[in-house]
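Missing here: one protein chain of the complex. Every other protein chain is in place.
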Amino acid sequence: MKLDIETLVDLYRDMVLIRAFEFGLEREFKKGNVPGMLHTGVGQEATQAALAAHLTATDAFFPDHRCHGINALAQEKYQGDGERIMAELFGRATGVCSGKGGSLHSANPKVGNFGDNAVEGSYMATVLGVALAYQMRGQPNVACCIIGDGTVGRGEFHESLNMAAIWKLPVLYACVNNGYAISMPVGKGHASPDIVDLARGYGMPCVIVDGNDIELAYAEVQKAIEYIRAGNGPYFLEFKTWRWQGLFSGEFRPPEEVKYWKEERDPMRLAREKIVANSAMTAEDLKRIEAEVKAEIDQWINFAKGSPMPDPAKATADVYVGW
Amino acid sequence: MKLDIETLVDLYRDMVLIRAFEFGLEREFKKGNVPGMLHTGVGQEATQAALAAHLTATDAFFPDHRCHGINALAQEKYQGDGERIMAELFGRATGVCSGKGGSLHSANPKVGNFGDNAVEGSYMATVLGVALAYQMRGQPNVACCIIGDGTVGRGEFHESLNMAAIWKLPVLYACVNNGYAISMPVGKGHASPDIVDLARGYGMPCVIVDGNDIELAYAEVQKAIEYIRAGNGPYFLEFKTWRWQGLFSGEFRPPEEVKYWKEERDPMRLAREKIVANSAMTAEDLKRIEAEVKAEIDQWINFAKGSPMPDPAKATADVYVGW
Amino acid sequence: MTQTSARTRTFVQALNEALDIAMERDPNVYMLGEDIGEMGGDFGVTRGLWAKYGEARVRDTPLSEAAIIGASVGSAMMGMRPVAEIMFADFIGECYDQLVNNAAKMHYMFDGQFKAPIVVRTACGGGFGGGPHHSQSVEGWFLNVPGIVLVAPATPADAKGLLLASIENDNPIIFLEHKALYRVKGDVPEGHYTTPLRRAAIARQGKDVTVVATMKMVHEALAAATELEKEGIDVEVVDLRTIRPYDAETVLESVRKTGRAVVASEAPKIGGLAAELSATIGEECFHDLKAPVLRVAGLDTPIPFSLVLEKYILPGKEQVIAGICSVMK
Partner (left out) sequence: MTQTSARTRTFVQALNEALDIAMERDPNVYMLGEDIGEMGGDFGVTRGLWAKYGEARVRDTPLSEAAIIGASVGSAMMGMRPVAEIMFADFIGECYDQLVNNAAKMHYMFDGQFKAPIVVRTACGGGFGGGPHHSQSVEGWFLNVPGIVLVAPATPADAKGLLLASIENDNPIIFLEHKALYRVKGDVPEGHYTTPLRRAAIARQGKDVTVVATMKMVHEALAAATELEKEGIDVEVVDLRTIRPYDAETVLESVRKTGRAVVASEAPKIGGLAAELSATIGEECFHDLKAPVLRVAGLDTPIPFSLVLEKYILPGKEQVIAGICSVMK
């Protein structure tokens, strides 16, 4: 399947936004303006843009710790205020969770964002219930759970896939296999470097996707979501990709590997080449898009920085509902 | 592989012991002499006898809640006092755990019995450590973890198989698939009625065994244990069998199913027929064995009943080691 | 609390009625757990409901405690009202993360955008030779977890009213059912009614000493009170009913009146509910207390199998009586 050029350019713009968001955030984090911890999605833009493109506001997704991009895209697309994701990361009152959640807990049900859970893998169980609600109510929606390759180590992986399978729940498992869990190579942490090998026994379709090729990723997500919406039950996608962020303490991966992924397999570059090869657009046109998006992200950062801190007394609100 | 007749008769005697033990226990339980809950292994004698036959006192096994038989066989074989398993079930001071453990927690490291854990599946994690100790010390031993089909629902199933696989640990997974977890049919509770389908992704040998045929079960356990002792890593056996005990509230399975398993697939009958067909032994000879064993079990029950209750003050001992 | 004529029912029947009424009234209510369907649950609490409401709303699950709670929470985020059964409370350690890090924090960390109105019914408590993994009192595991609600009925009428109130409440609730109470009988009003959460009950009025208790210990306290009445000691028994967040006002008011307090709990003494109650009473009633607040609780051990051992470590009427006599000195 070949993508029409408008869609491809739109997706490219989404990818640019993700990268600009992450780079801007990282810069502010290093300056000490963003508290807590930070995991960025740089390098995984194609996978993220493909998922975001197909999920509607009435679907649900559970973003992982590198999903600022998906969160921002959904927030911008459905509410027109992507800057509130940025503000949340800065711990501001204008953030989507008024500063209570931060990077690891930015949610907004209005855009289908059901929030990360920093205990990796725990929402593999939660996603079952969202899907069950769709099923019991006859809604043709999808509950998507985005997990890293490392997260697959958790017992909930098994409980979740099994229950989704026996109840034929509308769950899309999107495993972002970037080759490592912190420092642990996927092939050392799991019985197979291909996560699909661990998923196949549950009888759902299991597909490996080139997560750095936006065209392929877009098509595979589309297929999966159509399958699920048609009531066929769960579906498992494994995106092979790579994260640019090393460890907090620096790069630990072999230089050839770093070079390969950052240069030859850079999803941005691959997308740019496709666009230029298949349309009248030039590298200059794409640069203009990049500049536009970057300017917007700078505004978001300014919005976040200029936003007030939450009222401390709010810290005791909402522990219990109604009490 | 055909078993020599002496081995087969020995195994038959073991099976007889298991059944007599369970029936005797059940009778006493109904009379109110055995506290707590009771799950019996009747119907699963061939599987249990096959496992017990190949495990040595320096191997380790984690018995499930229907493994009184294995526990008693090991206790009798290596310590000559199988009656202490019975006494434990009666909550007596002479029991293997002095009455602190009961049916669900009868252990004795001297015979390789590492004890049940009534939180089903939890010892799927524990078994890893026992196997790891063997491996780190270069001992050619096997850590065997006996689980029901229902227990496979637990997340530890995945964490355990994965870790055993990546570390090539000497673990024998013995899944006793008797078709049900309490009232839940295996095919309804799991993505596949064949548990091996869920295990295969971890890359270890996965074999389905007729758990009611002592000859086949014995041979398959032998193969698995040889493979593990040779340092090849974990092995997964799924025994297809059936438990005679229904629910506490009575029988819930279709009458044809009950009839099929109790009559045509009774492991005792199948073993008897094999012996009589392949040796000079007669049905009368086998009856004699049965009578002998039953007399011994009656003695065990008398021993248990005649044993003193534990000293109540012992209830506060051994909470902490050395404190 | 609308209630019509009362009839005698067991604790199990009262719970079953509550579930039936809740399922009947609200299509968002559904149940999930191991063997709760055709079999009606290990203790018969869900009996008949599978036949009446069908297997979409009375869902048998595999032995996947984390998935049971996860599925509950996820569906609750969507507006459903799941009632999960964890067969024995001892197994709740398997889904501890799901309850503590997910259900309990959901509403707070997402700034009120999600709710997690789940009810997790579970059978707790000892006394029947169930051994270390089928007998525990688990409220202590959750006492220090803001966001969690712990409900613990002592009578059939409260079992029904508190369960209905719990299902209708918007918070994540662990609903403790003491196994020794399942066969207890009592008057149970017909039809729909709720017993308020976070409200203790005065199970017995008295003026000399306050005993604060929950579940089975309420009955032990009442038995102790009856016995001590003969000796001229007039015992007030407060049944806490909701353990977290609890009704400190009723407790403190009673202690201020009597000037003496015994807190009775089946769980081990160290670090349990009894400690929390004692600390709060000590803080708030310092000048009213005529004697130290005394904890009557389980000994600091796992729960052994043999009945003679179990009886030795679990508190009963005798221990409550001894405790009361000690603070009356």
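Order as written gives the chain letters A, B and C; numbering starts at 1 within each chain.
The rule is short, and it goes like this: contacts are C-beta pairs under 8 Å (C-beta built on N, C-alpha and C of every residue); 3 or more make two chains touch, one makes a residue touch a chain.
As the structure is a computational prediction, the values presented were derived from the model and not from experiment.
**Student:** Any idea which chains on screen the missing one touches?
**Tutor:** Counted over the whole complex, the chain not pictured touches A, B, C.
**Student:** Of B:44, B:71 or B:162, which sits in contact with the chain we cannot see?
**Tutor:** Missing-chain contact among the listed residues: B:162.
**Student:** Pick out which of C:202, C:223, C:291 or C:328 touches the chain that's been left out of the picture.
**Tutor:** Once the missing chain is taken into account, the touching residue is C:291.
**Student:** Considering the whole complex, which of B:133, B:208 or B:258 touches the chain not shown?
**Tutor:** For the chain that is not drawn, the touching residue is B:133.
**Student:** For chain A, which residues touch the unseen chain?
**Tutor:** Within chain A, the residues that touch the unshown chain are 35-37, 91-92, 97, 99-105, 117-121, 150-155, 181-184, 188-190, 247, 249, 252, 309-310, 312-316, 319.
**Student:** In the full complex, which residues of chain C touch the absent chain?
**Tutor:** Output for chain C: 90-91, 93-94, 96-97, 100-101, 104-105, 108-109, 131-133, 140-147, 244-245, 267-268, 270-276, 278-280, 282-284, 286, 289, 291-295, 300-302, 304-305.
**Student:** For review purposes, identify every residue of chain B that touches the missing chain, sorted by number.
**Tutor:** 96-98, 100-101, 105, 107-109, 114-115, 117, 119, 122-134, 136, 143, 155-156, 159-160, 162-163, 166-167, 317-323
Definition applied: only the chains that are shown with their structure count from here on.
**Student:** When you take the mean of every protein CA atom shown, which chain's own CA mean is nearest to it?
**Tutor:** So the chain nearest the centre of the shown protein is C.
**Student:** Which chain has its C-alpha centroid at the greatest distance from the C-alpha centroid of chain B?
**Tutor:** In terms of C-alpha centroids, the chain at the greatest distance from chain B is A.
**Student:** Give, as an integer number of Å, the spacing between the C-alpha centres of chain C and chain B.
**Tutor:** Spacing between the chain centres: roughly 36 Å.
**Student:** Just the number, please: Cα centre separation of chain A and chain B in whole Å.
**Tutor:** So the centre of chain A lies 46 Å away from the centre of chain B.
**Student:** For chain C, give me the residues that contact two or more of the other chains.
**Tutor:** If we look for residues of chain C contacting two or more partner chains, we find 61-62, 64, 66-67.
**Student:** Note the residues in chain B that touch 2 or more other chains, in rising order.
**Tutor:** Residues 153-155, 188-190 of chain B each touch two or more of the other chains.
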